[in-house]
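Complex shown without one protein chain; remaining protein chains in place.
Presenting chain A:
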Amino acid sequence: MASSANEDVKGSTGDEGHNSETKDEEKKDDSIFECNICLDTARDAVVSLCGHLFCWPCLHQWLETRPNRQVCPVCKAAISKEKVVPLYGRGSTKQEDPREKVPPRPAGQRTEPEPGTSFPGFGFGDNSFHMSFGIGAFPFGFFTSTFNFGDPRPAAAAHGTHQHMEEQFLSKIFLWLAILFLTWLLMA
């Protein structure tokens, strides 16, 4: 069983680009430059600070698989994308950082939205005018907050929804609080 499988292995590794018929002793020499993940000779080689060699695409995929637990696949030391060292051999023509290259990844990647650009409404434009009271040290503050100059706000909740009722209720409470506060100011 074992020997027949061995022949099968040798027969089907021709696409790797290096001779699989080499002798075992030569292979032993090679194996110190093997990637610890794919076990092939490392391409776009990078070294972790703990000294372990990987292909960049392999290590990248490992780090992507476990974003919360970024550890060295060999010794489980903490590693990160920023703290690996690219290796440039003399023969390599391209001197670009292998880390710049992002290997082909499985589908379903998504990028996080940039914060702050996803407010649904922008002031007057789309039916989302807000009334609000404000009392500042400067009396004009009252007007600026009332007329809402240039201040992006979230859209009001749709009519009839629970949230709409709540908002109405809250705005009434604050209106009465403001009136009470004003009268207290005048009386004092």
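Here is the rule we go by: contacts are C-beta pairs under 8 Å (C-beta built on N, C-alpha and C of every residue); 3 or more make two chains touch, one makes a residue touch a chain; residues count from 1.
The rule we apply is simple: contacts and distances are computed from a predicted model.
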Handout entry: From "E2 ubiquitin-conjugating enzyme", "Organic solute carrier partner 1", "Rab proteins geranylgeranyltransferase component A" or "ESCRT-II complex subunit VPS25", the hidden chain's UniProt protein name
Key = "E2 ubiquitin-conjugating enzyme"
Exercise for the section: Please pick, from A:V71, A:L87 or A:A178, the residue that touches the omitted chain in the full complex. Expected result: A:V71
Handout entry: Where the missing chain touches chain A, by residue
Key = 1-2, 5-6, 8-9, 12-13, 16, 36-40, 52, 58, 61-62, 65, 69, 71-74, 76
